[in-house]
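Have a look at the structure below, then the notes.
Removed from the display is one protein chain of the complex; every other protein chain stays in position.
Naming follows writing order (A, B and C), and every chain is counted from residue 1.
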Amino acid sequence: MPEMLLDRSQQSVTDVFLEDVYSIPHGEKIKECIQCGTCSASCPTSYAMDYTPREVIASLRAGLLDRVLKSNTIWLCASCYYCTVRCPSGIKLTDIMYELKRLAVEFGYVQKSAKAAIVSKLFVDLVDKNGRIAEVPLVGKFFLKTNPFAALGMMPRAWKLFRRGRMPMIPNRIKGAEDLKIASENLEITGVHAGAKEEKT
Amino acid sequence: MNLQTTMNFSYYPGCSLEGMNKAYDKSARAVCDALGINLAELNDWNCCGASAYISIRELRAHLLSARNLAIAEKEKKDLVVVCPSCLTTLTKTNHYMAENPKLRQTISKALKETELQYWGSVKVRHLLEVIVNEVGQNEIKARIKNSLKDLKVAPYYGCQLTRPFGEIDDKEFPTILDTLLTWVGAKPVNFPVKTKCCGGMLMMTNEDVALGLVRNLLECARENGAECIATICPLCHMNLEAYQDNVNKHFGTDYKIPILYFTQIIGLAFGFSRKTLGIEEELTPSKALFEKHLEVIR
Amino acid sequence: MTEKIGVYVCHCGTNIGRTVDCKSVAEYARGLPNVVVARDYQYTCSDPGQEMIKNDIRELGLTRVVVASCSPLMHEPTFRRTVASAGLNPFLFQMANIREQCSWITEDRGLGTERAKEIVAGAVTRVNFNEPLEVKKVPVNPDVLIVGGGITGIESALQIADSGKKVWLVEKEPSIGGFMSRFDKTFPTLDCAACILTPKMVSVGQHQNIELLTYSDVIGFEGYVGNFTAKIRRRARYVDEEKCTGCGQCEQKCPLSVPSEFECGLGKRKAIYRPFPQAVPGTPVIDKEHCLYFTKGVCKVCQKFCPRGAIDFEQKEKIMEIPVGTAIIATGFDVFDAERVKEYGYGRLPNVITSLEFERLTHASGPTAGKILLKNGKQPESIAIIHCVGSRDVNYNEYCSRVCCMYSLKTAHLVHEKTEGKVYEFYIDMRAFGKGYEEFYKRLLEEDVTFIRGRVAEVTDVAQNPSEKGKLIVVAEDTLLGIVRRIPVDLVILSVGLQPRKDAVDVAHIFSISRSKDGFFLEKHPKLAPVSTAADGIFIAGSCQGPKDIPDSVAQGGAAAANVLSLIDRKEVELEPTIAIIDENACSGCKICPELCPYHAISFDEGKSIAVLTAALCKGCGVCVAACPSGAIEQQNFTNRQLLAEVEAVSS
Partner (left out) sequence: MTERFEPRIVGFLCKWCAYTGADLAGTSRMKYPPNINPIRVNCSGRVDPTLVLKAFASGADGVLIAGCHPGDCHYTNGNMKTIKRFKLLQHLLDEFGIEKERVRLEWVSASEGERYASVVRSMTEEIRNLGPLNWKRNMEVIA
């Protein structure tokens, strides 16, 4: 039976967000946020964020999710999972940050200069092509895209690494890469988003 | 001395061990060899779908993970990883597929197209935990050839060995690496930031933020008298080691703390050469340190 | 004889009526065999509702009544009384629950109505086979067992004893007094805990109607309402309570000091000790684990110095069996183990303490004689108080511990008063719900305590700048500003929550009572029967039912006492006659049932070769009925005929 899919682009970003988040195991816990700020104070990078992690949920509740998606907040999450393990309401905030990153990309909220988004996209492209990631092409492309001058600044370290045999230039390509690529493309055409809610009876 | 039994595991090195962190791979293999842990590299493994990937594509990330798990399932052995980020990603897919039937169906369907299937039986384990729990104190002590003479080590766990799942040890104050270091004759120092974040991938995109985090780690290690920092994560290792110069430049500090994989420290105690362990590939030299500390036990 | 059945379908306002079409259920009932009248009514439990049933019984000569309404746990007793007052045996009434397990669980009116019809059909079919039963009355033993000698148990004991009834008060510790005896001041009035508690403790110790059994546990509890037997283990004190005068010579002379549990390990006690000077009884106990005589076989100094010869190293524990009619369980709570929240550093960082430890520090007779001191002996200049430690947290206890906000305010007041230091309170929500509580909060605001709305993420000693060196840094988001703050302080006080006692599981088993999801004992009804349990004659009071402050604990202690006294004054209680009966003629003498009965109510008559039931011992579980291969045992009001009829009706 083919799955009936709502066209995601027809829905508001908040609706898509909630639908996706509720599909993560225990995702509905986001409703139980008590705005205590444990996440913000546990976060090693929150001081540099436009909005603290707590304010992400406050914004959601106020119907201001878009300001979060435009902000640097989500791209500063380093996936340390401190917020997730300490949250007294059991909210998996790190997973929610991933979801916000995906939506920011999908709905075009990302500023051109958002470096973390660029590196993530490059990462995905390379993995999709080869099945594995090699650091040199990733780093190289990243700096060429963002700031070629910074790449020059990297040279001394790169040279040191290269001399020590730590900079292989050619990525390994896995044998199953082609199959995998087809499967993952199909996954997104025919498959439901993990967000599709499990039917409850 | 020989171990009576050989322990067999599938081994997932992860992308970064093929590249900048080859030394981790080398030292891990050398140590496992000595301990009778037989690591069979997973056939045609792919990227685990780690943070940078799942930030863009959720389903595909799970598919990437699941492909590795499916290949591992055929081997009917536990899957050993060394990169904590791979550990978390693979474990997460394992858990979420078990908990969310819809996701399980979707991923299974996609796997089928690559002629694979995954039933959810693979146990993903970190090498550190395998060495401590499967090999144990006696077998490790029996292999020590060099005394580390109370080498003071800051045991640095980073984030994703214990978070979010906490299956290996306490989520914030683990002790498993401290224990292992003690077994090989080193002296773990008090290191209250042992599970604080090193900045991870932010080093590429928000260097200022990440350098600050690395500095906190280096400072705490020095405050507590550590002569080197033991790492278990290739990304932490990279940030602490390759960016130590940048930290010094940025903050006007003068840290010169050698950074070693925990497998390199065990390897040294086991009497392997620095070359075998890939220690010569490091950026912050530790030669002087070990000349002071290593003493062959007769 | 054909029965005449009346059926009453209750709307319960919209509670049932919204998802069950009560009219059509009544109509359906009218078509069932033997039903002579079926009505739907707004509130059947109301006076006019009950009148309607009584009238029908009188005027239509009903022989059976079915009410389809709420759960029998709610109104079965009500309607049994109704039919009884109209002259019908109460057991000829049958209740059909179409609310809790029907109308409330669905949004589908069609299915809800259909289900209600089936449930009513089951009850109507069954009621045909109901039989009139005699309710057995048994006398109530007026003696009362109270478990737990904290402020709750003390209150209950005094109320009951003052009315002239005998109370057995059992306490695990060497002295009564509970947690309250360890507190310094009490919120919001700031009166001294000892000043208001000690007189009550003394009254208990001296009361002629109270038998005080300290250093004792209840290890068994059997019987039924009005007639229980409590089995109590009195642990050996090694001091004769009759001879001891409580002079304290032994304590002074004992050469061995160990950390005092009463002082949270902050102070010392001797191996022979009273937990605190005002202990009731004043008789000390010898701690066998540490006493030099028991561990090394030498010493006996206490014995040498005791002027009354009260020390008895040969004393053995005693098991007592005490018949009582009712019991009050007031076993209290445990404090949350702060070490579990690793990021707060308790147990790792020396100057992180719990609120209970603070009570001892600030107590005039505590280990520092009331001075608030750091581990290095200095007075703190800045103090952080952290709310909700172990409470409101899915990782620990999900519930609010209810008392911490207020005692944290008290802590802030005391610490500020004594040290004149800067005080920070980190809270999530300020809960000041009681009489005089909000006023107390206002007072603290006036006292210049700094309140920061944010849950603390961690307490660390890792400094990030020179001003943080040597301090404990408390990290929290000031959520009203959206800024993460790092506040360096000298002392951190963790306001730990309350949780069920470790032995709550065992106590629940001994008394056959249930526990709620949070692990505290379960009351019969959260609003209308807060101190009753599902087991008749057994009551709960105080924090064993859920976190409570002192006023609420005392109120519950009093409430439980009133419940008990009301039962005693009735002099006799009615027992549910749902016991088993054995048909002598049908019994094949297979001896299966005597083995099965957990109450030894069935014996075997070797002469007649049949099983014999002692009705007084039977509690009506029905296990024997289900097991009897020859169908010789029946359970009253749950006969095979009744159940089979109900099963058949609801299945088809």
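Rule of thumb we're sticking to: contacts are C-beta pairs under 8 Å (C-beta built on N, C-alpha and C of every residue); 3 or more make two chains touch, one makes a residue touch a chain.
Computed from a predicted structure; not experimentally measured.
Q: Would you mind spotting which of C:236, C:349, C:374 or C:650 touches the chain that isn't drawn?
A: C:650
Q: Which is it among C:107, C:242, C:289 or C:606 that touches the chain not included here?
A: In the full complex, the listed residue that touches the missing chain is C:107.
Q: Any idea which of C:129, C:604 or C:638 touches the chain not displayed?
A: Final answer for the missing-chain contact: C:638.
Q: Please output the residues of chain C touching the missing chain, sorted low to high.
A: Those residues of chain C that touch the unshown chain are 71-73, 97, 99-102, 104-108, 111-112, 114-115, 118-119, 122, 508-509, 512, 514-517, 522, 534-535, 578, 596, 598-599, 619-623, 625-627, 635, 638, 640, 643-644, 646-648, 650-652.
Here is the rule we go by: only the chains that are shown with their structure count from here on.
Q: So which bits of chain B are touching at least two other chains?
A: If we look for residues of chain B contacting two or more partner chains, we find 171-172.
Q: At least two partner chains per residue is the criterion; list those residues in chain C.
A: 343
Q: For chain C, which residues count as touching chain B in their complex?
A: That would be residues 342-343, 348, 460-462, 464 of chain C.
Q: Can you list the chain C residues touching chain A in their complex?
A: Residues in contact with chain A: 343, 388, 392-395, 428-429, 453-458, 475-479, 482, 484-485.
Q: Spell out the part of chain A that touches chain B in their complex, as residue ranges.
A: Within the complex, chain A contacts chain B at residues 20, 23-25, 44-45, 48, 75-76, 78-82, 84-85, 92, 94, 98-99, 101-102, 105, 115-121, 123-124, 127-128, 131-136, 139, 142, 157, 160-161, 164-168, 172, 174-177, 179-180, 182-184, 186-188, 191-194, 196-198.
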